[in-house]
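Excerpt of the complex: some chains, original placement.
Chain lettering (A and B) follows the sequence in which the chains are written, and residue indices restart at 1 in each chain.
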Amino acid sequence: MTIQIFCVGGTIDKIYFDAKSKYEVGAPAIGWLLDELSIHFNYQVTSLMAKDSLDMTDADRAEIRKAVESTDSDRIVITHGTDTMPETARALHGIVGKTVVLTGALAPAIFRNSDAAFNVGGALAAVQSKPAGVYIVMNGEVFDGNLVRKDVAANRFVRLD
Amino acid sequence: MTIQIFCVGGTIDKIYFDAKSKYEVGAPAIGWLLDELSIHFNYQVTSLMAKDSLDMTDADRAEIRKAVESTDSDRIVITHGTDTMPETARALHGIVGKTVVLTGALAPAIFRNSDAAFNVGGALAAVQSKPAGVYIVMNGEVFDGNLVRKDVAANRFVRLD
């Protein structure tokens, strides 16, 4: 098993530049999160872009879809900003024979109480467990990628019925 | 969906008593770990015992099996010490119609770099994703409960082939 991890930015990767008193998307957090843990299966981390998810365009989603289709792996995790994660999930609909799990974080991975490690653990378990399809793992839940939205006011993901 | 979480002790729950300079099994860590996160599905945390897994007996495993069989939920997570986690997994073999996922941690949840949140995230995702059966989630992997052992020297879980 080789799990391909694509990273496109979002809150999970946010870091802070003191010089500018600003908060920007940094290198993929999932890289150092997994380095800190005792992981023994094969995985590859590839940064496709580093964007706030509100800034992602149709062209960005086409690029992500192409990357998912092109990789040899059939188990793919994508770390992504939360605001438009469901849109990207839907843009990946219909890829045959691959399990794709999107995740991210509500607080940057460098925060003391970030949900990043919890979510990444969930995404890795889901990508190994689910049949082909597109899923979102957030708030401790495995959502079908076509049946989830972000409730921005409540800052959580909600199942569509 | 209501996920039943049983806790039986182990490293994940270890705390430190300064007065005695000793390290003992405390209250279930998964309780406060999930309290810190933004979880919106129903779950129930029940402490069955608080033991080092090396101290667990056949009677303890029978008690765990009984609890799994008795609960109304068909999605069960068990936090457990790592040393005999595979033995308990095998003692749960053959329960019909329930997905059971065991997890724990190689470092106590109160440590800065504990794998506890990562593992718990994985166990929750696996219990929602897997068909009925018994599984272990450790080291970022979802193992079949009959096909896994702990490599004590390497301090990691290994798939049996």
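We take it that a residue touches a chain if its C-beta (ideal position, glycine included) is under 8 Å from a C-beta of that chain, and two chains touch if they have at least 3 such contacts.
What you see is a predicted model, and the numbers here were worked out from it, not measured in a lab.
The complete homomeric complex described by this structure file contains 4 copies, of which 2 appear in the displayed model.
The definition used in the following text is that only the chains that are shown with their structure count from here on.
For chain A in complex with chain B, the residues that touch the partner chain are 33-34, 36-41, 106, 113, 115, 117-126, 128-130, 137, 139-142, 155-156, 158.
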